[in-house]
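A single protein chain has been omitted; all remaining protein chains appear in their positions.
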Amino acid sequence: MLVHAAPYSQQGALSALRFANAVVERGHRLSTVFFYHDGVHNASALMSPPQDEVQLADGWKRLHREGGTQLLVCIAAGLRRGLVDTGEAARHGLNSHSVEPPFELTGVGQLVDAMLENDRLITFAP
Amino acid sequence: MLVHAAPYSQQGALSALRFANAVVERGHRLSTVFFYHDGVHNASALMSPPQDEVQLADGWKRLHREGGTQLLVCIAAGLRRGLVDTGEAARHGLNSHSVEPPFELTGVGQLVDAMLENDRLITFAP
Amino acid sequence: MTLHLLNRSPQSEGVYRDLREAFGDGDHLLLIEDGCYAALSSGRDAVAAFAGRVSVLKEDLVSRGLEGRVDGAIEVVDMQGFVDLTEIHQRSVSWF
Amino acid sequence: MTLHLLNRSPQSEGVYRDLREAFGDGDHLLLIEDGCYAALSSGRDAVAAFAGRVSVLKEDLVSRGLEGRVDGAIEVVDMQGFVDLTEIHQRSVSWF
Amino acid sequence: MNSTSGISPATTAIDAPQDLLIVLRHAPHGSSWLREGLDVALVAAAFGKRVGLLFQGDGVFALLQGQSSGPLAQKGTHPQLAMLEMYDIEHLWVSEAALAARGLPVDSLMLPVTSLEASRIARLMHSHPHTLIF
Partner (left out) sequence: MNSTSGISPATTAIDAPQDLLIVLRHAPHGSSWLREGLDVALVAAAFGKRVGLLFQGDGVFALLQGQSSGPLAQKGTHPQLAMLEMYDIEHLWVSEAALAARGLPVDSLMLPVTSLEASRIARLMHSHPHTLIF
């Protein structure tokens, strides 16, 4: 699954998570979610939506915990947009970070691999 | 000035900064830039674009330093999108933050005030 | 055979135009998110080229208050139907 | 008198349509960013309703390779001209 | 031409410029534009400003009856619209052409609105000192 849509700005991230849940419920394995373009914002550990709104990050983490789905964040798209894990923060001299496991920063090559290795790829756009 | 556009995803943030510089060069005072919608991402202290690309954050800070322009970030739009200063991080139990001075988290009321107090408002959209 | 997903209202005429070029024999279109507005009779022109091969996602219709307003030629599918469509078609592409 | 800013290509027909409704006597349109593509002769229909009251931002034309291709009826202004327009007009609105 | 649903005659006056006009061009649910535009309207009203709303383009879909919360309990914008009256936001205008293009009769909407033809929309914008488009 490829997610280009940012949470809270566009519906695409909600649609993606809802579809992911439905696929898993059907008994399929969802091996990888790759976050690209503004979709990288799904990986932010700093989102604090109001309590009575959807907590998207929890949904993504549950997919990982319960089905082992990899949550991959494009590193090039992410660094430009302020998505950094502790390693990248140190390398860029930042005293804060915004990406935590199970989200992993990775290269676009992983998207290409995932596309060719899996039966199906579905994209959720902004 | 009202900025809805995120850096690196859309040209709007670049256009806004370029226009801001031109206005100041002309001798006008730019009292306030208000970041709303995806424009709140301009306030991220964690953006690490490649060295050979535009460093937008530096441009915004220079406006503040040289002309006293207020850099206001909508707190409701920002919290949903992972823009938190140290105070909000503490309040939400986060061990990292993404917004640092001279950017300030503030309410939409400040946008309304700025709109009514200033001669001109110009919006840069995504 | 390709499943095309489209999430833009008919207001985005360019994306409907490009989809028409790319839509082949045996393909299917699923309208999701703001694409649901193309399932109204006012959206008939936008999707006329795909006649008989268009579905729309029920959950997105319901939240928009569109459920009773769908053009008769368009099939309403729920989330399970969405998953079915991705199983039936070898691949999907997303237009936006 | 209002200065209208527009940053979408003519592909986004809906925003041009809504702007036409809102464009009043004495108003002016400045095309910026991807709005520049409406300054080509192929964009003539999109901006016909604003004839004689349309400018396009030079810097955005240049980066897109459009400088020599602008329709004769449209005035090219640089960043200083953009600032001038915001001084002349009491207010501006941005369409996207 | 100019018609209203007849419920609130106050909304017929376009000669009652408010402090701020908010133009809503985006449909509910698909993006946060509509919600964030309405947030500005509600906050401005709470700060004592007189606010008018113009629904244009896909923004008219915000006025459909029967909307509900979205997938994963995503909030809709209809609860915000239901609060407008409480905030004294009573000047609601809608593009006649936008309604017609979408086959929506003005009296089928969830709120009483005044439908305006194009020339009156241009006049509406001229009569307001401040306009924001969402």
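Residue numbering begins at 1 within each chain, and the chains themselves are lettered A, B, C, D and E in the order written.
Note that in this section a residue touches a chain if its C-beta (ideal position, glycine included) is under 8 Å from a C-beta of that chain, and two chains touch if they have at least 3 such contacts.
The model shown is predicted, which means the values in this text are computed figures rather than measured ones.
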{"item": "Among the chains presented, those that the missing one touches", "value": "A, B, C, D"}
{"item": "Selected residue (touches chain absent from view) among B:S15, B:S44, B:S96 or B:Q110", "value": "B:S15"}
{"item": "Option touching the unshown chain, where A:L2, A:A16, A:L63 or A:L79 are the choices", "value": "A:L2"}
{"item": "Missing-partner contacts on chain C, residue numbers", "value": "1-2, 14-15, 17-18, 20-25, 27, 91, 93-96"}
{"item": "Hidden partner chain, residues of chain A it touches", "value": "2, 36-37, 76-77, 107-109, 111-113, 115-116, 121, 123"}
{"item": "Touch list for chain B against the chain that is not drawn", "value": "8-11, 14-15, 17-18, 52-54, 56, 59, 126"}
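One rule holds in what follows: only the chains that are shown with their structure count from here on.
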{"item": "Any chain in contact with chain B as well as chain E", "value": "A, D"}
{"item": "Remotest chain, chain C as reference, centres from CA atoms", "value": "B"}
{"item": "Pair of chains joined by the greatest number of C-beta pairs in contact", "value": "A-B"}
{"item": "Centroid spacing, where centroids are CA-atom means, of chain D and chain E in whole angstrom", "value": "26"}
{"item": "CA centroid of chain A to CA centroid of chain B, Å", "value": "25"}
{"item": "Numbers and ranges of chain C residues touching at least 2 other chains", "value": "7, 11, 33-34, 59-60"}
{"item": "Touching two or more other chains - residue numbers and ranges from chain E", "value": "29-32, 57-58, 70-71, 74, 130, 132-133"}
{"item": "Chain-to-chain touches, reported pairwise for every pair that qualifies", "value": "A-B, A-C, A-E, B-D, B-E, C-D, C-E, D-E"}
